[in-house]
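Right after this comes subunit A.
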Amino acid sequence: MNEPQTAVDWEAVVAHAPVPVQLISGTPWPELHVEAPNWPDLAQFLRTAPELQLDYLFCLTCVDWKTHLTMVYHLNHSRQERVVVVKSQLDRDQPQIASVAGIWRTAEFHEREVFEMFGVQFLGHPDLRLLILPEGWEGRNPLRKDYEDPVNMIRL
Partner candidate 1 sequence: MWSIEQIIGALNQWLQHTLGNVGAAIAAYILLGIFVILFFSVLGLVLVYMERKVSAWMQVRLGPNRVGPKGLLQTLADTLKLMSKEGLTPAGADRFLFNLAPVLMIVVSMLLLAPVAFARNVQIWDLNIGVLYVSAISSVSVLAVLIAGWSSNNKYSLLGAMRSGAQIVSYELSAGFAILTVAVLSGSLQVSQIIESQQTGWWIFRGHLPVWVATVVYLIAVTAETNRAPFDLAEAESELTAGFHTEYSGMKFALFFLAEYANVFIASAIGATLFLGGWMPLHIGNWEAFNRVMDWIPSSIWFLAKTFFLIFVIMWFRWTFPRLRIDQLLELEWKYLLPIGLVNLILATAIAVLGWHF
Partner candidate 2 sequence: MLQEITSTDTGCLTINVGPQHPSTHGVLHLVITLSGETILRVDPHLGYIHRSIEKMCESLSYRQFIYVTSRMDYLSSHINNHGCALCVEQALQIEVPPRAQVIRVLMDELTRMASHVLWWGAMAMDVGAITPFFHAFRERELINEIMEETCGARLTMNYMVPGGVMFDLHPNFQKRVKDFIPFFKSKLDEYDELLTHNIIFKQRTQHIGVLSREDAISYGVTGPTARASGWACDVRKRVPYECYDRLRFEEVVEQAGDCYARYLVRMGEMRQSLSLVEQLIDNIPQGDFQAKTKAVLKLPKGEFYSRVETARGEFGVYIVSEGGTTPYRIKFRSPGFSNLSALDHMARGHKIGDLVAIMGSLDLVIPDIDR
């Protein structure tokens, strides 16, 4: 952990990326916006590009914006602080994105969680089953904004 921290030129990264990526700076961490079909290529690039090697996926989640879903990936390097946030918009009715469980294995569980909570289909996921919800839950996605819990003790 004592090695010097090197800054990453994200403009150059975006220029070198194999797929079209939109860079947004000004946020606490740089953000990359990518089309869902291009995500696996970008993921592979971020993981393997020598100047990046983002091997640590520390957060994977989804946000329901009522009109669409946004997948959010927080990536980092295991020794250097090189956090980058990758976002990808998904169609709310047919959310589909490629799984990255083959690149970062932590994604396997996180994607299963997002699958049941938001209904996102992860293509190529090794084992896309319900993880937290009980069997036979299919169809209702608790963390979507339109989900109402039928059992709610406290109405605020």
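The candidates were selected such that all candidates are chains of the complex that A comes from, given by their letters.
Worth pointing out:
Assume a contact is a pair of C-beta atoms (placed from the backbone, for glycine too) under 8 Å apart; a residue touches a chain by one contact, two chains touch by 3 or more; residues count from 1.
Fair warning: this is a prediction, and the values are worked out from it, not measured in the lab.
Every candidate listed (1 or 2) is part of this complex; the one in touch with subunit A, counting any copy, is 2. Only residues 1, 27-29, 55-59, 61, 63-64, 72, 74, 78-79, 81, 85, 104-106, 108-110, 113, 131-134, 142-143, 147, 149, 156 of subunit A touch candidate 2 when the two sit together in their complex.
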